[in-house]
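Here is the structure we will look at, set down as structure tokens.
All protein chains but one are shown in place.
So, chain A:
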Amino acid sequence: MSLPEGLKYTAEHEWIAVDGDVARIGITDYAADKLGDVVFVDLPKVGSAAAAGRVVGEIESTKSVGELYAPVDGEVVEVNDAVVDDPSLVNSDPYGAGWMIAVRFTELPALLSADEYAALTAE
């Protein structure tokens, strides 16, 4: 299970790449693996508001449905149309081409490090 060091993580199995006041968000390799083959991704509109802990999108696999939670308060400034067109990117490249949304935030909440997240998902 790959877990890039430079990223932050949440207990909802999301990763966050922070660049200035913008957080780019996706789901972890672990989450993608648990969901199985992702077939549909529903993302919010650019310009919509995101509230930490609230559902902003949906990720469907052939077997189950996962929800995308906003890890931060802020405004959605970018969404990945490529992953909507080709949901398999979530499985093939969860930390790269499979990213979901970018949110301009005001304040960054406490997030998990790669080690802390690894401990969380250890079985």
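Structure notes:
Basically, a residue touches a chain if its C-beta (ideal position, glycine included) is under 8 Å from a C-beta of that chain, and two chains touch if they have at least 3 such contacts; residues count from 1.
Everything below uses one rule, namely that contacts and distances are computed from a predicted model.
The chain not displayed here is annotated in its UniProt record as "Glycine dehydrogenase (decarboxylating)", chosen from "Electron transfer flavoprotein subunit alpha", "ABC transporter substrate-binding protein", "Glycine dehydrogenase (decarboxylating)" or "Cytochrome bc1 complex cytochrome c subunit". Residue A:S61 is the one among A:T10, A:T28, A:S61 or A:N80 that touches the chain not shown. Mapped onto chain A, contacts with the missing chain fall at residues 36-40, 60-65, 86-88.
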